[in-house]
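Right, one structure below, let's go through it.
Complex shown without one protein chain; remaining protein chains in place.
Right after this comes chain A.
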Amino acid sequence: MKAFTYERAKDPVAAARAVAGRSGAKFIAGGTNLLDLMKIEVETPTHLVDVQDLGFDKIEATKDGGLRIGALVTNTDLAADERVRRDYAVLTRAIVAGASGQLRNKASTAGNLLQRTRCSYFYDTNMACNKRKPGSGCAAIGGYSRQLGIIGVSDQCIATFPGDMAVAMRVLDAVIETIDAEGQRRSIPIADFHRLWGDKPEQDTVLKPGELITAVTLPRPLGGKHFYEKVRDRASYAYALVSVAAVIQDDGTGRVAFGGVAPRPWRVEEAEALLPKGAAAVTARAFQGATPTKDNAFKLPLATRALASVLAEAKG
């Protein structure tokens, strides 16, 4: 870990300014991912701006019948919120499928969206990694890639976004609210939030330097049955090989997004329109153009079968 300086921000614009104006500065909230990465020098910030005093810890109803989740609401609190459990059960299910109780107590909503990939080559500073060190190459390509991406990846990087919460939020059409150093606010649909790697795998999201997440809003509830099917070798405390977040209506229509397969929660609206035709039809469209490796080609049939499991349960 490199030595770094630290400050606790008192208001959001000051926090954004503190990061925007200083190269090597980063926000820290729960720190559950950032600190681990700093210890092994995958992340080497020179300055940390702690945002935990900024409030942003409430879940409030919005005028149009949705919910506004403060950026600092912990994963535990979000999953346990009565309204979330009742109206957005897919979100609760996704959150409790991730990490461990201790981590969820500390991890924030915004931080969860910003967690970095778990690619083993990203974690080992002896290995080439375009995401960690732009232009150095990608040791994962041609290496051990069982856990890595099958779609939306590039010849620069085949890592995945590893989270669960965001997959459920993608199904719910969440919107990410931010503020920047000039005090400008913007709303970013989650569909546009995580980038595909392309030739800039070091950039995980569309956030500009110093742009601070203040909240995530959920539109009004969708109704229907909510599912989060997370497939993994170990029963708990493991990243998804494939996960399926789905909201299925009584008429068989619905929404579905996949986790563990791409640089972002993978939802293809044209594919989910095929839900009434069954899982195979949906995944055939959703994963059109997939480029799996030998190690992770199983994720294609697995995604189909995991969705089939959800659809069978929905029919109940």
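We take it that a residue touches a chain if its C-beta (ideal position, glycine included) is under 8 Å from a C-beta of that chain, and two chains touch if they have at least 3 such contacts; residues count from 1.
In this text, contacts and distances are computed from a predicted model.
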item	value
Name per UniProt, for the chain absent here [options: "Glutathionylspermidine synthase family protein", "General L-amino acid transport system permease protein", "1,2-phenylacetyl-CoA epoxidase subunit B" or "Xanthine dehydrogenase YagR molybdenum-binding subunit"]	"Xanthine dehydrogenase YagR molybdenum-binding subunit"
From A:Phe27, A:Tyr121 or A:Phe161, residue that would touch the chain that is not displayed	A:Tyr121
Residues in chain A touching the chain absent from view	1-3, 39-41, 118, 120-121, 123-124, 126-127, 139, 142-144, 146-147, 229, 231-239, 241, 278-280, 298, 301-302, 304-309, 312
